[in-house]
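Here the complex is missing one protein chain, while the rest keep their positions.
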Amino acid sequence: MITDHLPILLIIIGFFGAFFTPIIGMIRKKLCSPWATFITMLQFLISLLLLYNVLAAGNLSYWLGGWQPPWGIEYAVDILNAFVLVIVAGVCFLVSIYSRKSLGLEVPGKEIPLYTLYIVLSTGMLGIVITGDVFNLYVFLEISSLAAYALIALGGRQSAMASFNYMIMGTISASFILLGIGYLYVMTGTLNMADLSILLPGIYGRPVLLVAIALIVVGLSIKTALYPLHTWLPDAYTHAPSAISALLAGTFTKVGIYALIRVMFTVISPSYVIETVPVMSMLTWLAAIGILAGSILAIAQYDIKRMLAYSSVSQIGYIILGVGLANNIAMTGGILHILSHSLMKTGLFMVSGAIIYRTGIKNIYQLKGMGKKMPYTMGAFVVGALSMIGIPPTVGFASKFYLAWGALEAGKWVFVIVILLSSLLTAVYFWRIFENVYFGVHETEEIKKDEAPLSMLIPIVIFAALVFLAGIFASIPIEVIKIWVIGVLP
Amino acid sequence: METITSFSPGLAVLVSLLGALMILISGRRPNIREGFSLLAGITKFGIVASMIPVVMSGKLIELRLWDVLPGLPIMFRVDAFGLLFGLIASFLWIFTTLYSIGYMRTLKEHAQTRFFFCFAIALSSAIGIAFSANLFTLFIFFEILTISTYPLVVHIETPEAMKAGRKYLLYLLTSGVFLLFSIIAVYHYTGTTDFAFGGIIAGNGIPANMVILLFVTFMIGSAKAAFMPFHSWLPSAMIAPTPVSALLHAVAVVKAGVFVATRIILYIFGIDVMSETGLALAMAYVVAFTIIVASLFALTQDNLKKRLAYSTISQLSYIILGVAMLTPAGITGGMMHILNHAFMKITLFFCAGAFIVASGKEKISEMNGIAKQMPFTMIAFTVGALGMAGTPITAGFISKWYLLIASVEISQIPLLLVLLASTLLNVAYFFPIIINAFFKKPERELSYKEAPLFMLVPLLLTALISIIIGIMPDEPLALVSIAVQNLIGGT
Amino acid sequence: MKAAPVSNDIILRTGASIMVPVILLWGFYVLVHGAIGPGGGFQAGVILAAGFILYTTAFGLKEAKKILSVKLLMVIASTGLFIYTGVGVLAIIFGGNFLEYGVIPIGETPAEASKYGIEMVEIGIGLTVMAIMLSIFYDIVLKEKGG
Partner (left out) sequence: MVLEMIFAKYNYIIYITLMTIGFYGMIGKRNLIKKLIGMSIFQYSIFLFYVSAADVSGGTAPILLKEPAVYVNPLPHVLILTAIVVAVSTLAVGLSLVIRIYREYGTLDEDKILELSK
């Protein structure tokens, strides 16, 4: 019986957990972080159950207040949702374990607001993914964004300004999305996604729909940091506390991409955005430019977090490229890359946080000898970086393979070249770090081993292991994704 | 063709991975660590050798592991050609391990654990390449090979070495990207990446210019084979410790490149497609050019290891040349040369390393009269050099003979001339070394002795074996002839 | 940190002491009319918070905090949300969907149950909104004072 209510439990537990945090914190501040871990763990378990249920029994639909859609708010879970839910909840869960020490050092004494916001952020993102109502999507988007602004602002000296700029961009984006949703509503009189997808084909001829699509696409592009609308991302990720950077890099932009996929391919029919209006091909070009620009900008950085942030810009390009190419292979690759980028980028940011935790070093040219000092952490870094480059058998390779194949399938040679060229550029900016970390130190004195604390190390190693395992057994996620993709793009 | 399923190929790959793990764990105790290294080498060779009877009886050994991507499994299939390469790599690993122990300890090198660890991984992937049943599996091991050899190349960690390492990566990662592209394209067009005796390109309606493009990208993708103009990483990589140069840059890595090129030419494109499109001939001329030019380059090098590197570039092209001639004799010659060159070149590199360890000398101009101090090493070196030139009773003669026959068979006189000219060039760049070492008087009195036994014994053994192959080539020839029969009969 | 300045403006103080009870009363009125008329938790919460903000401006942060401390606000906010989710979960317990008030046996008919359910939820929302608005206000005031 309780399994019927899983979709809403996912959200209730989150909000319950968030608002219970201050009370927990009043008892003991130290308890906040385990509490957040507990709540996100519950959410993760529920997400896993949801995925299992969806795979076993087909799509789920939950009517809030028992109101039948389109009148009530519906939580609709299909394979795509469930897949992204598992990723988001899983990353939130593991990062929360990691964050105890990391945030304890970087943001001391602020456990209560921190973990309240943490849970709000995670719940907001899960809400975006699970909801079947476009306005609800907007609300959750804003909830999570607000939490993100606040969390970013908890970082160092420059974080407030980074957060402010992000807030301005984020508000523009949210307002565009709201306006776009408003147009959809005015035209059709409904906000339910399933209902919209039935009603919209009736008005495909009208230019107002184009305005709505344009607004929503631009809005979501800002949220996903699609080049050239990425400007908020590097500052925000650089100045945010490390654990928060890891969380945001792993999940937040992905959620935006999920929303994009959902609106473009479920609410509006694929054939409309591919053939009638070339939204998708426009996105692919932006994505391709973003892939290269992100990589090149990443090469120019010397702050490790900023470098990773620019690399995110590039990697987001991959996902959007896959989505934009809009054949089932590229789409599979794109959605798989949501998984792979979440795994590797979260891991990499966590490693950078661990380095900062132990040494305070941010400059990649000062990392000499780190391979001896923190062998396991740096080992995880190598795995993550190799996956970013796309070396088999890591998960990054699997998604790149599918993306390149998808581009070939679409006959877009340019994108094949872009994808492959970018892996070389990625190699350039990661190899600098390898060289510094592992080589050229044997003449100096013996370096003491000084690993990150276990509560940080374990999540890092788990991520590295997942990068590897998901790469070796990539056919499992691919088969799951394919079921959904083939349903949308036969 | 009959296939049997067996875990042996998987085990052969796994053994050295496990070995690598044990090496890492026992890193603090050198004796145990090297014990594991040796043990893994011997076990691995045992496993590979145990497959000989099955393959000789004309069967294939297959092992399908899980699907990494849907429809793209990790799959091993041992045929005669793969087994040949696998045997060479795993057999020579034992010698190289012994040799490395002597080399690394005498020079008191740092980071020996990393060295042996990466070595084991590299070997594992070399065997993986040898036994791959499809391009996909092959690519995975190919990339692992690139990554795992990088720390070996930059082992000494000087700025110069790092620069060489960057060049190494630039070439090999770029070629990896090309290879990946080609694999995806082949998969896209044909729906499979499996190696097949007649090739898989034919009959899929791929446009002709696409076939040519694919061939070009494939060949760039196998730049590990170091044919021109994608060769310049190899001389740079000579900055690595000598055992690395010996095994990896004479046997495993570059041979892997050649092996891949051969696989692609014969098992992906197939003899028919290659000859119809004229790609084979074009390829033959590219490598013929490489043979001559690399030999000329070799003449100008004073650093012994660099000279050997250019010699490698030139000799590797023999193999591809043989394969590209597409006649049974040519293919036999090419495949045999994989074996022959491996033994001869590893002998030469071992000798070069022995010179470094015993005398500290790397330059040819400093080696006058060295034979008096290190007679055994120099004799082994002479054997290797004679083999390179294709002198009868050495291994090199066998392969060169087949190649010459093939070039006559397809009546390409320029190729024949190239082969002959190259022999002369080989003589030109090897014999001065030998003559000077034996007969010229050194400027000063030399005070060093032979290299340690750990190094001397392996190099003598490999020299001996290369003579044995030259005298009694029946066994390897039988293996090669099975491979050739499969290819010719399989179409 | 110097004490928060207290306005000595007699008009403000007198005005506030007359207005605040009225505002609060109106707030409660709006709060309990959410089910059947234009009103509800959000509006009520904001009105209530406005009342307290007026009180704070007139009598100073210190006085205001005596009535509603930051800790208490946190508890109120949590309680409000707890009521909200509690009612929702209650519906689940009685076999409905989340927030399906009709199934909760508190009225004669499902419609009446619905009404009470909505009122409960509105009260929860109202409390939370008020507490959050007020704590935002406190926060900003505190920050301005450099605290």
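Which chain is which? They are A, B and C, in the order written, and residues in each are numbered from 1.
Simple rule for what comes next: contacts are C-beta pairs under 8 Å (C-beta built on N, C-alpha and C of every residue); 3 or more make two chains touch, one makes a residue touch a chain.
Given the structure is predicted, the values throughout are model-derived calculations rather than measurements.
Shown chains touched by the hidden one, complex as a whole: A, C. Residue A:L146 is the one among A:L64, A:L146, A:M331 or A:L386 that touches the chain missing from this view. The chain that is not drawn here is touched, among residues A:L42, A:L105, A:A160 or A:I299, by A:A160.
If you put the hidden chain back, the residue from A:I168, A:I203, A:V414 or A:L454 that touches it is A:I168. Although one chain is not shown, part of subunit C still touches it, namely residues 36-38, 42-43, 129, 133, 136, 139-140, 143-144, 146. For subunit A, the residues touching the absent chain in the complete assembly are 135, 138-139, 142-143, 146, 149-150, 153, 157-158, 160-161, 163-164, 167-168, 171-172, 174-175, 178-179, 182, 185-186, 191.
Simple rule for what comes next: only the chains that are shown with their structure count from here on.
Among the chains present, the centre nearest to the common Cα mean is that of A. Between the CA-based centres of subunit A and subunit B the separation comes to 44 Å, rounded to the whole angstrom. In the complex of the two chains, the subunit B residues touching subunit A come out as 66-70, 110-111, 139-140, 143-144, 147, 151, 154, 157, 159, 162, 165-166, 169, 173-174, 177-178, 180-181, 184-185, 187-188. Only residues 71, 74-75, 77-78, 81-82, 85, 88-89, 91-92, 96-103, 128 of subunit C touch subunit A when the two sit together in their complex. Residues of subunit A touching subunit C in their complex: 5, 8, 12, 15-16, 19-20, 22-23, 26, 62-66.
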